[in-house]
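Shown here: the complex without one of its protein chains, the others still in place.
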């Protein structure tokens, strides 16, 4: 059972992700952050619910929309900011950027710029756990768009076959780039596909962090016990446009749908539950907000004043890694 | 309803395929046929059952194990022999060979050397039918090994989504190369996967040609009516080794299994049914056998005396198609 | 004449061909109502409907497989792959199916299809969104490879590609999409396999294509006086080697510049051909200037040094002219 404190921590984690994305949007507009940036806004309950069910040494594979996963898995916010600003002090020394956040110490095995590209990779760490007799589990995040890549079929079958300690978490946020999911999914429930591979296919309320958390815990137990993979589909909603430069078509954002999902805001939902069930103080969200802003100020300051990667240093490593001297 | 005559034709078709493979094995050993040869022996009811439910102008996509499909779809036996012997008079002028039989006039859109490679191609002819408002259906043959390729997931979803007139026929023959299917299928029924894509997933007795035929007819009707794809899994057995040069491991061919399937020989089954239900004469199989041998003698004679492709002719075409003159 | 953008030129080419031939259709991710994430296909869905502007799931092998099969059935698909880097997810249908089907079938089949894809580097999108992979497709017999560098060529070459009866990899660079140029209306096309001499010159031949051409022009502007013959290849397969050779015979010097990395790139191939056909005319060694042979790092500072650099082009031209490094 989660303690009150833990639940408040989850509330805070979701708020951190929410505020992180808001700030990144601002930094992007101001030119401090460049490249392809995909916000996780509205989906916070998935990353936070899932990652809270994991240990630090469990593995996760992330996507192009990976800020939330990184934060929920415990990466240093400073380093994430620095990475997105292309600094030497970034998570990946500025080599990865928004779509390629790696933090091996915290079990973050990378985002991916290729939709569906991370799915087969996740087989590997799960295989390694089984190989070494370790109980570390792997979570593979992907969204409903990726479920239509070939890698989905190949990976889920292999994982099921060998009962790998692997949890497929499909963040069904109803969009892939500009395309609503009803145009790309022949069955609206990705979870349904699990039957064909003899593994459990579970649907979670992706805007309800405790539901995600509980269902993940079950899957994690199953995985640690050697009983094999689970496919968890978290139904959620991509609140923002696909990325900084792609706007949605109005006909794909019906007012009713947008409002319906706004009413299901994952942070609001948890806050309300905490108030009802745990007698949470009314102003705690404001307090948390302040803490977060404080932390962010320092982190952004750190990132902005960090050096860019050193070109000579890079060339030195590159020369030996890629045999450039041949040229 | 099938007439007695039609059923006898089906018997004969299956026998032709059976004898064709036997003869090809001989020709291979004698050096008249080269390359990668995969026999369809034991699976005849699938090709014959399916193709009898089709019109000449319906499309089929075949596999590396494609002789049966070609014969059942009505290709000239002479030309198939000639193709396998690499002759100018072959179906594909000797350019394709055993794994790449194309006969566009008869709707045979090609075998494939890439396992799972034909599946997405089949979307294309099906799409073209819908595009042109034509009622031509497409059948895509593949075996259970191919069902684990990524292309399976991508294609079945797209076909379902757009209700393409496409029938996926999985020939589950329990082997992929040297590997028995229980080592590669997380669920023994491929048909089960259909649920995840909102299409019917049907299991047919792949050694019972009338069962295959009837289930295909239903799927064809569905497809012609614009109601979309069906996945039909035909349970059958690969009687021979994977190809001419790969032998099976004895532990993967338990005596009981082999004998069980021998008792379910598709030709015997149909013959018996015809005798019981249609009062088929006892010696008809022998008669058909003689007809077939006669036909084969002529066909092989034709193939063997056909010229090999002309090198100059080839170079002329190649030069313009591939701009070799640049070199 | 009207001045239109590269993007608009692409759009016009497709619409004109769709108008002319009912068998032409577009397919790809977000290409329906949205008109493609780059916007190249705006208005097509509205005008021609969903079957001819087919939005797809994220299933590149499915898309290219479908296109290949549709071509077998007589249609003329124009598929869009958002970034060239994503062609890694559908190499089989491109290389083993589309490129080979006509030969394998003993010429029963034609495969008239275009794969429009967007390539290049320079937008801080890191290593999986920065590749120029034309060399892979040049190395695959059966494919044509087209890389227009400007709106006029984009239109004329795309029309020719759509009319061509074999599979064409049509490469567009996102940094060119907003370039504007005079582009005539009407039924003209630019034949595949004809290079364009951008300007004539006597001292050195420079061969380039696509976005790299701009960097070459920038580099040439660095010289006070230089008589360079600049060739825009336009199509890499078929390659207009005659135009290159003729030029080299005149200038005796050649530099090839492209975004792709140098190792086994198009430049190396051109060096091979020039050496084979004009060795005795050379006054200096043919050189290639390309991207740095590393996966592209995200950070702008690092990406900048990984791209084809104007200064590097300048340096190599200088060396070829003077022998001084």
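Order of writing sets the labels: A, B and C. Residues in every chain begin at 1.
In this text, a residue touches a chain if its C-beta (ideal position, glycine included) is under 8 Å from a C-beta of that chain, and two chains touch if they have at least 3 such contacts.
Remember, predicted model here, so these are calculated numbers, not experimental data.
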Check: shown chains touched by the absent chain are A, B, C
Missing-chain contact among C:12, C:164, C:262 or C:303 belongs to C:262
Contacting the left-out chain: of C:23, C:127 or C:161, that is C:127
Missing-chain contact, candidates A:24, A:72, A:119 or A:210, resolves to A:119
Given A:76, A:155, A:186 or A:230, the correct residue touching the omitted chain is A:155
Touching the unshown chain, subunit A contributes residues 59, 61, 90-96, 100, 102-104, 109-110, 112-114, 117, 119-131, 150-151, 153-155, 157-158, 161-162, 317, 321-323, 326-327
Note that subunit C touches the absent chain at residues 85, 87-89, 91-92, 94-96, 99-100, 103-104, 126-128, 133, 135-136, 138-139, 141-142, 237, 260-269, 271-272, 275-276, 279, 284-288, 293-295, 297
Residues on subunit B facing the left-out chain by the touch rule are 34-36, 83, 86-87, 90, 92, 94-100, 112-117, 145-146, 148-150, 176-179, 183-185, 246, 249, 251-252, 308-309, 311, 314-315, 318, 321-322, 324, 327
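The definition used in the following text is that only the chains that are shown with their structure count from here on.
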When centres are defined as mean Cα positions, the distance from subunit A to subunit C in whole Å is 35
Distance in whole angstrom between the CA centres of subunit B and subunit C is 40
Expressed in whole Å, how far the mean CA point of subunit A lies from that of subunit B is 45
The positions of subunit A in contact with two or more other chains are 148-150, 183-185
Within subunit C, the set of residues that touch 2 or more other chains is 56-57, 59, 61-62
